[in-house]
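With one protein chain withheld, the remaining protein chains of the complex are depicted in position.
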Amino acid sequence: MNNVTKRLFGGKEGLIGNLILALILVVVLPSMLDIFRLNLVGKYLTYAFVAVGLVMLWGNAGVLSLGQGVFFGLGGYCMAMFLKLEASDPVSTKIQSTPGIPDFMDWNQITSLPAFWVPFKSFPFATLAILVVPAVIAYILGVAMFKRRVGGVYFAIITQAIALILSLGIDGNQGVTGGRNGITDLRTLLGWDIRTTQSQYILYFGSVALLFGCIMISRWVLSSKMGRILNAMSEKEDRVRFSGYDVSNFKIFIFCLAAMISAIGGAMFVLQVGFISPSLVGIVPSIEMVIFAAVGGKKSLLGAVYGTLLVNSGKSLFSENFPQLWLFAMGGLFIFVVVLMPNGLAGVWVDYGKTWLAGAKKRLMEKSPVGDVKAVGEAPQL
Amino acid sequence: MMLAYTSAELTSIFTMQSFAGLSLFSVLLLMALGLAIIFGQMGVINMAHGEFMAAGAYTVYLCSMLTAKFAPAFQPYYFLVAILAAFLIAGTLGYFVEWGLIRFLYKRPLDTLLATWGLSLIMQQTFRSTFGAREVTPTLPDWLMGSFKPTETIDIPINGVFVMGLTLFITALVLFFTFKTRAGLRMRATVQNRVMSSSVGINTKIVDRLTFAIGCGIAGVAGAAFTTIGSTGPDSGSRYIVDTFLVVVFGGTASLLGTMASAFGIAQTQSISEFFLQGTMGKVATLLAIVIILMIRPQGLFASKVRRA
Partner (left out) sequence: MKTLKAITRVLTTGICICLILAAGPAHASDFPTSKVNTTGLAITDTEVTVGQLHSATGTMAISETGSIQAEQLAIEQINAMGGILGRKIKIIVEDGASDWPTFAEKAKKLLVNDKVAAVFGCWTSASRKAVLPVFEKENGMLYYPTFYEGLEQSKNVIYTGQEATQQIIAGLDWIAKEKKAKTFYLIGSDYIWPRTSNKIARKHIENVLKGTVVGEEYYALGSTSFGSLINKIKLKKPDVIYAIIVGGSNVAFYKQLKAAGITSAKQTLLTISTTEDEVLGIGGENLVGFYSAMKYFQSLTNANNEKFVAAFKAKYGKNAVIGDVTQAAYLGPWLWKATVEKAGSFDIDKVAAASPGIELTTAPEGYVKLHDNHHLWSKLRIGKWRTDGQADVLYESALIEPDPFPKGYQ
């Protein structure tokens, strides 16, 4: 039991952390917020998937990817293609020149469904595609880059280029991808209307559940032997290599894992928001997702969720009330977090919060032994 | 595709496209030079490089407004002065940015990336709040308008020639500075061996600051040159940042020569593929080619002897 708790949650402390987050997401927020704001939170949670992936990739394996939007977008587009085909049955589209195909294809004078769209009529295929397509692309990129020891800054810039390529590619092929507009007007999933209030609640809780699932899987990986190697890699990669491990294989694995997690986020995004567009695939969103992870603490899985929620709520609040100011705030946040809070909120919690808590506990229980206080600066377990 | 044109047309195409390619080459090179100095020599990734370009462009716009208001007689001559002003203002801005932000992050290249991205957001919003969200253009002097016509079908835009000339001039200046002056010597020494340099008495902190400032100044000149081609808006800078980085990385980050070769290759490829493919797809094809080549040869065209991770 203890071992399971440790592997899945990170020990007793981690279990409490998970429970607190679960409480906030499952009980507190749904009761405090109306469905519109809750739907927004659901959207932020889908970004949190990407942040969790980045915690694995960047915080724990030391690889910074500035193109995670690519995988988020791929997952989103796979789901959107399935949903769009479902919404484009011949009956609903009978006013088109060619009924039975998505509306944007009709506007672009396309008369039959392109070959790569056809398999997406099947839900099992679409679900598989959401996981497999990003993983395959991550694998190819990973092999090409990591085996050649391309890392650090170079890798980051190339991931940016990939994000740019994909978003331009989608933009430029309006007929088959929906182009700039994206794929809009999605209505039902296997007959279930995803736009009703009830569906939005169900999708919200579904996202929460999937998010926790991904966090637990990630923690399982981190608490295995691989986790220790990853930790070592992010500190002193050469020594790990000299010890006989093939560092690139680990990086490839984590890159694929992060890609799949991001893709799940993308799919849930499409279900909750009702459309996808190339503006979620490009450079800007990819870099923003990095800051979500950074704010929470790039080594902290739970921190990723908090970071995402905080930054996005701030963004919405600012852009509603002080639209002129929010870019200043965002830019300032980047600088502040990077320069002054390199381990994010989780780091602040570990360095200051935990010692304060331990001290408070000690003061409360006068006769407790001294040995309970944990050392400052230990790698955060959250 | 090629057969759709006569041979006379093809010659014209290639001439004009090569010139368009050369034009694009000079723009890319001007943008990449500043970055090559900062990134290549100092290992600092400045994601706000595009915004320094925009700062230069806005400076030219301001000069244009001021000349129109206070010294209309000066109108034909203000442009060259404006370029110098762009260099100085962007450079000074860079000086203070290095002092206020970059110098804390030298050991953490990935963090500089993120911090400078934040800086770029702040700069973009500053432009938006000061100059408005709309794009602006300075009034360009008449001698920059129009084109040469060597033959009936070939038009060489004058501003393209101007930008190329400016690029050559700046490149020559940079090379001269780096390799022939004592200041350049100090810069190279600091980059190659910081500890030794400081032990022989070079003030490495000031050298860093000046290097960064010069890189930003060149970016300002690039922005100024750019006003002859397009308009300037708050987010003009972010449009070119990825291209600029790719040029530098593709050429091999430690080599100025590499930057030049890379800018040339990329510009010509993009020009030609844009002609035969649709606009956007031409860009995609070029980017894909660069990425694939980089995957095969990650150190770029002219690799340095010192590998930076």
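By letter and in written order, the chains are A and B; residue numbering begins at 1 in each of them.
We adopt the following convention: a contact is a pair of C-beta atoms (placed from the backbone, for glycine too) under 8 Å apart; a residue touches a chain by one contact, two chains touch by 3 or more.
All of these numbers come straight from a predicted model, not from anything done at the bench.
Of the listed positions B:Ala20, B:Val97, B:Ala261 or B:Ile290, the one in contact with the omitted chain in the full complex is B:Ala20.
Considering the whole complex, the residue from A:Phe9, A:Tyr154, A:Phe275 or A:Phe292 that touches the absent chain is A:Phe275. Across the entire complex, the residue among B:Leu88, B:Ile158 or B:Ile293 in touch with the chain not shown is B:Ile158. Although one chain is not displayed, subunit B still touches it through residues 5, 9, 12-13, 16-17, 20, 23-24, 128, 133-137, 139, 145-147, 149, 153, 155, 157-160, 228-231, 233-235, 239, 271, 274-275, 278-280, 282-283.
Against the chain not displayed here, subunit A makes contact via residues 34, 36-37, 40, 97, 104, 107-109, 168, 171-172, 174, 179-182, 184-185, 195, 273-275, 277, 279-280, 319-320, 323.
Assume only the chains that are shown with their structure count from here on.
A separation of 34 Å divides the Cα centre of subunit A from that of subunit B. Against subunit A, in their complex, subunit B makes its touches with residues 45, 101, 104-105, 108-111, 113-115, 117-125, 128-129, 238, 242, 245-246, 249, 278-281, 283-284, 287-288, 290-291, 294-296, 298, 308-309. Contacts from subunit A toward subunit B in the complex involve residues 64, 66, 144-145, 148-154, 156-158, 160-162, 164-165, 168-169, 171-173, 283-284, 287, 290-291, 294, 324-325, 327-328, 330-335, 337-339, 342.
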